[in-house]
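All protein chains but one are shown at their positions in the complex.
Going in written order, the chains are labelled A, B and C, and every chain counts its residues from 1.
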Amino acid sequence: MPRDATTTVSPDDYPFAHRVRVRFAETDAMAIAHHASYLPWLEEARVAFLRAIGYPYASIRADGLDFAVVEATVRYLRPARFDDELAVHVGVADPPRATFALAYLLRRGDETMATARTVHAAVAPDGSARRPPEFITDPSLRVR
Amino acid sequence: MPRDATTTVSPDDYPFAHRVRVRFAETDAMAIAHHASYLPWLEEARVAFLRAIGYPYASIRADGLDFAVVEATVRYLRPARFDDELAVHVGVADPPRATFALAYLLRRGDETMATARTVHAAVAPDGSARRPPEFITDPSLRVR
Amino acid sequence: MPRDATTTVSPDDYPFAHRVRVRFAETDAMAIAHHASYLPWLEEARVAFLRAIGYPYASIRADGLDFAVVEATVRYLRPARFDDELAVHVGVADPPRATFALAYLLRRGDETMATARTVHAAVAPDGSARRPPEFITDPSLRVR
Partner (left out) sequence: MPRDATTTVSPDDYPFAHRVRVRFAETDAMAIAHHASYLPWLEEARVAFLRAIGYPYASIRADGLDFAVVEATVRYLRPARFDDELAVHVGVADPPRATFALAYLLRRGDETMATARTVHAAVAPDGSARRPPEFITDPSLRVR
């Protein structure tokens, strides 16, 4: 997959989906969801995904590990609006390397709203690199 | 001063002022600054105030002290809009107790935009109470 | 009820509850939920409450009405942390006047985490005052 937010827009290609509803606080004076609001949604979906696969992020952090975000890209396709319910589909994106990546597809009903990609590094509290978590090699968690 | 956000709307009554400019990200679909945006402005003004009086918050925190927010009240008088430049006036509000308080006046030019009040407790990293900082007894830093 | 965030801490006194989970984006360097994060939670609970009583906020806005926030107060009792699930209890707080008020109780399990109060004015898009919505006189929606 390329380094930008290009990813499949077929929801069935993702192993997990999480629903968010656009808060009024997340809108802006264009009467749409502000583009910065998407990153916390991706994060919330990521945390829900980790919990669902038995990897709750709070306990990862308690174990002294963090998944630092080293890159984030969002491609905004259609504006989301206040009170919209969005499905955030998520899955592992890249072959394992020093970093790992997740890809995202945001849909409102059948509409593709946005695609996204975040790149993470596993780091210790002192910032030193750790091995990526094992789930990133699990084929069932990958975007097809 | 009462416990709510009632405070003097005369800017000369405050020992310090800090300027903020409304970000587009801080607006909402009513095309005004979202009400939650004000708390980070108060905080930014508070941090600038502490720096100006020789009490930089980063070094307070490095000394193992935090000023936890135990109460916050904002009274919204006029809507602020994207790109507005606001003066956030700030000063010590209350007679010293276990907690201490700051009062705020937000103005756009000569217009009173909002008043606010935050109540803080000095706490150690473990959450235990500490003595309030000495500046809160300094008469020159108080709202008149 | 007084003008500040004093409200009953018995969840049974509220006609409605909404659940939120603390996002990582909502924490701060004290490793707790930042105090400004609470206002969007109150708003999300308010919107869910309005939807539940047949008053979806998106259609209220489509009808040219807004519930402007004219005052907000939060009393922070216990720090909330990343991934905490909180119940936000909400109900109508005040006798009807030109403005109307909602009161909130935030709990994590059986712990009281925070209380809050928001005051609203019904306004037309041009900012002129409108009559408060009728639900605020419904005794079943009031905080006891």
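The rule is short, and it goes like this: contacts are C-beta pairs under 8 Å (C-beta built on N, C-alpha and C of every residue); 3 or more make two chains touch, one makes a residue touch a chain.
Just so you know, these numbers come straight off a predicted model, no measurement behind them.
Partners of the chain left out, restricted to shown chains and counted across the full complex, are A, B, C. Across the entire complex, the residue among C:H18, C:H34 or C:R75 in touch with the chain not shown is C:H34.
Touch with the chain omitted from the figure is made, among B:A25, B:A52, B:L65 or B:A87, by B:A25. In the full complex, the hidden chain is touched by chain C at residues 24-25, 27-29, 31-32, 34, 36, 81-82. Although one chain is not drawn, its touching partners on chain A can still be listed: residues 2-5, 29-30, 35-36, 39-40, 43, 61, 66, 68-76, 79, 127. Although one chain is not displayed, chain B still touches it through residues 21, 23-26, 39-40, 43-44, 47, 56-58, 61, 82-83.
Here is the rule we go by: only the chains that are shown with their structure count from here on.
After Cα superposition, the angle needed to carry chain B onto chain C is 180 degrees, rounded to a multiple of 5. Between chain A and chain B, two chains of identical sequence, the interface residue sets overlap for the most part, with shared numbers making up over half of the total.
Spacing of chain A relative to chain C, judged by their CA centroids, is 29 angstrom.
Chain B and chain C have CA centres that are 22 Å apart. Spacing of chain A relative to chain B, judged by their CA centroids, is 35 angstrom.
Of all residues in chain B, those that touch two or more other chains are 29, 36.
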